[in-house]
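To start, the structure itself, in structure tokens.
For chain A:
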Amino acid sequence: MTDTTPGLLDRYQFQLRRLHSLSGIVPIGFFLLFHLLTNSTAFLGAERYDTHVQQIHDLPWLPVIEFLFIFLPLAFHGILGIAIAWQGKLNVRQYPYMDNWRYTLQRITAWITLVFVAIHLLHFRFAYWFGVPEYASAHPYFFAFTQKGFLHLWLPAWLWICMYVIGVSAAAFHFCNGIVTFCITWGITVGVESRKKLSLVAGVLCIVLMLWGFVSLYALTTMTRPAHGAAEAARGSEQRISTPYMARHETPSAARE
Partner candidate 1 sequence: MDKVIHFKIKRQDGPNSQPYWEEFKMPYAPQHNVISALLYLREHPVNTRGQRVAPVAWESNCMEEVCGACSMLVNGVPRQACAALVDDLEQPIVLEPLTKFPIIRDLAVDRQKMFDALIRVKAWVPLDGSQDVHEPAPRISPADQALRYVYSRCMTCGCCMEACPQYHDHSDFIGPALFGQVALHNSHPTGGFFKADRLHALMDPGGIAGCGNAQNCFKVCPKDIPLTHAIGELGRQTTVQWLRDLLMK
Partner candidate 2 sequence: MAKQRVVVVGGGLGGLWATLRLAEAGHSVDLFSMFQVKRSHSCCAQGGINAVLDIKGQHDSIEQHITDTIKGGDYLGDQPPIKTMCQDAPGLVHTYDRMGVTFSRTPEGIMDQRLFGGVKNRRTCFAGATTGAQLLYGIDEQVRAHEGGGRVRKLEFWEFLSLVLDDQGVCRGVAALNVRNMKVETFRADVVLLATGGAGLIWGRSTMSTNCTGAAAARAYQQGAKFANGEFAQFHPTAMKGHDKLRLMSEACRGEGGRIWVPRKAGDTRLGRDIPENERFYFLEEWYPAYGNTSPRDVASRAIVRVTRHMGLGVRGQDIVYLDLTHKSREFLEARLGGILDMYQTFAGVDPYTNPMEVFPSMHYTMGGLWVGFDKDGQTGGMARISPKNHATSVPGLYACGECDFAYHGANRLGANSLLSASFSGRVAGDAAAAYLKNLKSGCDKVPDSVYDAERQRQAEINQALLARTGGENASTLHHQLGELMQQYVFVERDNAGLDKALAGIAELKERGRKISLDDKGNWSNQSLPWARQVQDMIVLGEVMTKCARLRDECRGSHYKAEFELKQPEGKFAGDPEYEAYTEKWKANNERWLKHSIATHTPAGPQVEYWPVDSSVMPPTKPRDYR
């Protein structure tokens, strides 16, 4: 692990590992919960979804918040995580204990989540790099815009859905198991029994999060219940997506018309 940046990683190994563990919970874990919450409003209707997304977009200092509390921690957790993942020599075939499986899966899901987050960001947040209109430009028809992203952008819809099912599952596992390891690392659960109980809670939480994510995915990819103005918006966004060379600054005004 010391091959790349020996001095820093070595000297502050303890502090960095603690922050790594912490960053997985706060803010990344909290963000994950919040993100799942917002997404799942899609199940309550496109309008509800649009409203909540709009609320987020209305936050002051949004780019700063996004950078400090999402991108920076994600980058930190991801890059350090890569270094950490290289340290382990997986041996679950020789020692097929449940905890060792979880250790192994934590690393496997780390890689999956890492790739998934990258795809997810490119898919929606940074798709404009590839000429797709910015997400914010979809205002106020975020639902329709998102659905388009799944159904009519770059890849067949089934492939997107598969990727998201795997990605959401991996992220949910990684987060929930991370809660358990967080509690060991920081010394919150010490005894074997307390750890077992926490693992049980984390297991239930993992299933809840997965289902929660699937619900959003289901809503965003299959629900066609037209909300107010949805059809119109759908048309609009379809048009925008199909005109990739349109200048970016023009899209918001077009959408607002």
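Everything below uses one rule, namely that a residue touches a chain if its C-beta (ideal position, glycine included) is under 8 Å from a C-beta of that chain, and two chains touch if they have at least 3 such contacts; residues count from 1.
Candidates were picked such that all candidates are chains of the complex that A comes from, given by their letters.
Source: prediction; values computed, not measured.
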Looking at this complex, which candidate touches chain A: 1 or 2?
-> 1
In the complex, go through chain A and note every residue touching candidate 1.
-> 1-2, 10-11, 13-18, 84, 87-91, 94-95, 97, 99-100, 103-104, 106, 180-181, 184-192, 195
